[in-house]
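If you scroll down you'll find the structure; I have some questions about it.
This view holds just a subset of the chains, kept in their places.
Naming follows writing order (A and B), and every chain is counted from residue 1.
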Amino acid sequence: MEKEKYELRYQYVVGILKAKINIINEQLSREYGREIIREVSSRLKKPDSIHAKLLRKDYERNFAAAKKKLNDLIGIRIVCLFLDDVYKVAEMLQKQSDVEVIKIKDYIEKPKKNGYMSLHMIVEIPIYLGEQSEIKRAEIQIRTSAMDFWSVLDYQLIYKKNVSGAEEVAKELKGYSEEIAALDKKMMKLRNKIDKI
Amino acid sequence: MEKEKYELRYQYVVGILKAKINIINEQLSREYGREIIREVSSRLKKPDSIHAKLLRKDYERNFAAAKKKLNDLIGIRIVCLFLDDVYKVAEMLQKQSDVEVIKIKDYIEKPKKNGYMSLHMIVEIPIYLGEQSEIKRAEIQIRTSAMDFWSVLDYQLIYKKNVSGAEEVAKELKGYSEEIAALDKKMMKLRNKIDKI
């Protein structure tokens, strides 16, 4: 029961956020005359993954604790083609008067130790359902297409930690993260040049 | 420009309302253990249709007047299978704390002169876009599948007013409206009987 209600609310929050992201995409695409957002996807953190995180963070392991402590029960991923578009989308999200940005972690400016890049925003929006309104939290990850490619390999490594050979692979993957960052910058600069000629 | 912004806002209002209707459908379907909403569609009133209505109502014919005076620039249609489900959906919509119901016209209880049946709700919802919030108005039509079938013929007659033969046809169509109303009631009652055995 509790779980069903949780899923319904999740679908609703995702529905509202996607409606917002769609209109932001339309607005920016018209303003800049090009495709800004390539892909929007969403996921609800699964029970075993919630459990693992509560354990890791040494929190109580129940549903109430999960809702209170974890910011990423609801996750939205936005993939852009170009680096600067990531920030354009983030800025538009911050301007929405009913979206409160709780925290921004710019893992593009300052990647994670393993090389992971993405702009993370923890946001809160009010949802109106039936007679009450509630504040709901979600994590929005915005990244380039190239960063998204990289993260596929990064994700596969999660399950191979502490395995012989993993360290060497992780080091190599980190190197590619830097190459991707450099490539994204060069492609963006070249796009600016093309716009000007 | 003005028109483009209008379309964007329309898409957004429709997106928010559809997210609401989806969750209402999920909630009711789970509660009653059957499909409640068959179909949700939306339309933006077209310029020539806006113009015609402003003319008919003797309003000024400009965009500002349209936005101020016409309630049905944004239209949402919800089709249910059973008669009582129409009212269940309407009730849930009224309970939404951010939806203000401005007017209800129950053309099921009291059909239009030509036989048209549907429950019409004019609603207002706040939308938050960029830095400002705005109140937006929409007309939601809720009807049964059988009423929806009927309205297809009714709609075709609109374009044939004052044509010889139209009056007779209209009278016949009105008679079928009554048959459909009776059928919807009988089917609903039979469904209740089946639920009980």
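Basically, a residue touches a chain if its C-beta (ideal position, glycine included) is under 8 Å from a C-beta of that chain, and two chains touch if they have at least 3 such contacts.
Everything numeric here is computed off the predicted structure, so don't read it as measured data.
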Checklist entry - Total subunits of the complete complex, with 2 given? => result 4
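Rule of thumb we're sticking to: only the chains that are shown with their structure count from here on.
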Item to check | Cα superposition of chain A on its sequence copy chain B - rotation in ° rounded to nearest 5 | outcome: 180
Item to check | Whole-Å gap separating chain A and chain B, where each centre is the average of the chain's CA atoms | outcome: 37
Item to check | Touch list for chain B against partner chain A, complex | outcome: 4, 8, 11-12, 15-16, 18-20, 22-23, 26-27, 30, 92, 95-99, 128-133
